[in-house]
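The complex is shown incomplete by one protein chain, all other protein chains being positioned as in the whole.
Order as written gives the chain letters A and B; numbering starts at 1 within each chain.
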Amino acid sequence: MSQSLLQRLHSEIDRIPIVDSHSHVPGPKPTATSLDDILGYHYYTELAHSAGMPKTCLEPGFEPRERCRTLLEWLPRLANTAQHSWFVRVCRDHLGYASHAPTRADADFLFDSAAKVFNAAGWEQELWKRTKVEAVFLTNDFDDPLTGFDTRRYVPCLRTDDLVFHFHKDEVRARLAKATGIDRRDGPGVREAVGRLFKHFISKGAKACAISLPPDFSPEPVSPEAFGRALESNEAGNPDRQNGLFWMLAEFCQDHQLPFDLMIGVNRKVYENGVFQGQDLFDRRTSLLQFRKLFNAFPKVVFPVSVLDGAQNQELASHAWIFPNVVAHGHWWYANIPGIITRDLRERLQAAPLGKLVGYYSDAYKLEFVLPKFAMFRGILSRVLAEDLVEPGYLTEEQAVAAAVELLNGNARRIFGFTG
Amino acid sequence: MSQSLLQRLHSEIDRIPIVDSHSHVPGPKPTATSLDDILGYHYYTELAHSAGMPKTCLEPGFEPRERCRTLLEWLPRLANTAQHSWFVRVCRDHLGYASHAPTRADADFLFDSAAKVFNAAGWEQELWKRTKVEAVFLTNDFDDPLTGFDTRRYVPCLRTDDLVFHFHKDEVRARLAKATGIDRRDGPGVREAVGRLFKHFISKGAKACAISLPPDFSPEPVSPEAFGRALESNEAGNPDRQNGLFWMLAEFCQDHQLPFDLMIGVNRKVYENGVFQGQDLFDRRTSLLQFRKLFNAFPKVVFPVSVLDGAQNQELASHAWIFPNVVAHGHWWYANIPGIITRDLRERLQAAPLGKLVGYYSDAYKLEFVLPKFAMFRGILSRVLAEDLVEPGYLTEEQAVAAAVELLNGNARRIFGFTG
Partner (left out) sequence: MSQSLLQRLHSEIDRIPIVDSHSHVPGPKPTATSLDDILGYHYYTELAHSAGMPKTCLEPGFEPRERCRTLLEWLPRLANTAQHSWFVRVCRDHLGYASHAPTRADADFLFDSAAKVFNAAGWEQELWKRTKVEAVFLTNDFDDPLTGFDTRRYVPCLRTDDLVFHFHKDEVRARLAKATGIDRRDGPGVREAVGRLFKHFISKGAKACAISLPPDFSPEPVSPEAFGRALESNEAGNPDRQNGLFWMLAEFCQDHQLPFDLMIGVNRKVYENGVFQGQDLFDRRTSLLQFRKLFNAFPKVVFPVSVLDGAQNQELASHAWIFPNVVAHGHWWYANIPGIITRDLRERLQAAPLGKLVGYYSDAYKLEFVLPKFAMFRGILSRVLAEDLVEPGYLTEEQAVAAAVELLNGNARRIFGFTG
């Protein structure tokens, strides 16, 4: 392939402003305040721990600067990973770091630099500009008041894992009662309460309902009687309760024309002694066919679907190809590495209408990570468009750049109805 | 890789005449008569529908020219797909279209051009020549009279999905009775009837028995008693009936030395409101291990196997590597896109004897699609041979071209016993 074609495309694609359709950035405090916020990202703590780092430095009382020194001591063991490259970009782009292999010897410099840079006046605006981001979608607990941030830039999304999978816990029901003023456990009562959540979120500009699902989840409708009994049950994992609540969420999405973001395939707490957020894995024995009833029952609801196992990508591409209401959504978590993204993106672009693909989202916990993660994706996207579409003569360079605009921005806006 | 090596190989491989070992081309009317026949291909109707096109234009009464205008209005939404590239080649190769991005504005020109070109005297012969095809295998219903076409060029294949999966329907049994003169529902009676089908097909030059199978199909022999009872049952999906009929087909294949073409992994009518032929998907929770009894029980029957999920390709390559009677057959349907073909072809070529691989088949419904689909494959094959076999010094260029001849023609001839 012509290097100059690739360079031209990459240079154009680097300029495209993005809409980040899924993140865990906290609206009221979206940026890091210290290097500890950066190195505390679970990717680094779990990889360092996997490489041999004891968990003691991760305890709450541990001194942050010393924690960063410790993590940077272990970081060279991850120097081969994509996750490491994100950290290096943060250091190079913002912290005045000039090399590629940070070590414990760089800890104090980076820590001090981060304290200065991240806490300077206007850092959020500056970072927003450097990142070329137009909107970041959040992940909000169902009882989040959604105050303290600009919902036209930080877009609320109703995250519903707790409702569907932890409703049997007193604490979750108490949160629901407090958030809605409805303290009931019967079908109609729960429906009324959840309806209030939707109204609250919609009123604050929420653009999606979202949930992560275990590999064996296979949703189906439940009779009102069975649902009522299941709501009273305290049994963890009661399928009627989970199915009934999930189905109810889909009904509310339909009523409110809200996309229902499905993140499919995670098993929680697989590594029991793992670090915080570093315990989950997956089981590849799962299929999108488990969602056939759902996709058929709600033709008006758009389902942006993420899969955790890249080997499920052909299922996702094929479902986006056939079902008008299924959208292939980004590259999630364990599948968010260049080798897998390249393959998955290629197969989606070759198989499904462009408008059915949201290219990427950051899944970031701090705004600082949106830039390096999207930078990785911009590079991959440039190469795939150059090799697969421009070189064979299917698209002109201009058309390829226009396609990139859709993948990085336009499709997310249209699919989620975001007009900010 | 040296571009000139790739170009030389591609140029040689473009000249190789092909045998297309699986298609849905209708023997009596193999070519299109209008642009509507081209754009009516389910790939375009289902992708356009998935991209948002309402199904109204697909209703039988809808005016064909206006339908083509509508489909071409939506086609730019698929401009990124491999399927779109096939349509562009049809337009460019035959219809005098010079660009790469047909739109509604091109509809009348293309419609009129197609009407002229496709209905000109000698079009079939001309297309045959342009396609460099020596034989096209058909998909014939079990009660097809197999008349009205030259069976030395259009090779009959006995398609048996109806027999195995719909025998409980009165209509299917009535068709069987009519085709064979045997109106029985007991084991020996059904065997006699099916035997007549095989004799009829063999007498017409049939070269394969073929069937598509759902992901959970796991064939095994059934006792005569259980089979007899199952044949009387009207229950859809009765496993004894399906297994008994399937096993009987394998026995007839053995008796008649007919390859048994297995197309593994499709779930029918998953998207219930999909367009015609645009409703099927798959479940990746399937394994070729489900066929171990079959492959062992019929060592003399050759099983050309297609899989729907590219992630099953290593199973297929490994089975072709170990079982003398398992052949890896083409790249089917949802796996028929360049990214997946490249990976699957590479892994097959690196793992299994060349003679165990049939490179490609078109799966086309009209002869016009054989050329663009094989053109796509010729390009991929050239690259894989260049990169994997010639560049590392394993094969000379001449040997690589000879391998391509086997993959595009020779292996299909030998495996299916086609000598036309």
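Note that in this section a residue touches a chain if its C-beta (ideal position, glycine included) is under 8 Å from a C-beta of that chain, and two chains touch if they have at least 3 such contacts.
Quantities reported herein were computed from a predicted structural model and do not represent experimental measurements.
Visitor: Among B:His84, B:Arg343 or B:Arg413, choose the residue that contacts the chain missing from this document, as touch is defined above.
Guide: Missing-chain contact among the listed residues: B:Arg343.
Visitor: In the whole complex, not just what's shown, which of B:His319, B:Lys366 or B:Arg413 touches the removed chain?
Guide: B:His319
Visitor: State which residues belonging to chain A touch the missing partner chain.
Guide: Touching the missing chain: residues 46-52, 77-85, 88, 100-101, 267, 270-274, 278-285, 309-311, 334-335, 337-340, 343, 379.
Visitor: Of the residues in chain B, which ones touch the absent chain?
Guide: 285-289, 292, 295-296, 299, 311-312, 314-315, 317-324, 343, 346-347, 349-356, 388-389, 392-396, 399, 403
The rule is short, and it goes like this: only the chains that are shown with their structure count from here on.
Visitor: Quick check for you: after a Cα superposition of chain A on chain B, what is the rotation angle, between 0 and 180°, in steps of 5?
Guide: 120
Visitor: When the C-alpha atoms of chain A and chain B are each averaged to a single point, how far apart are the two points in Å?
Guide: Whole-Å distance between the two chain centres: 39.
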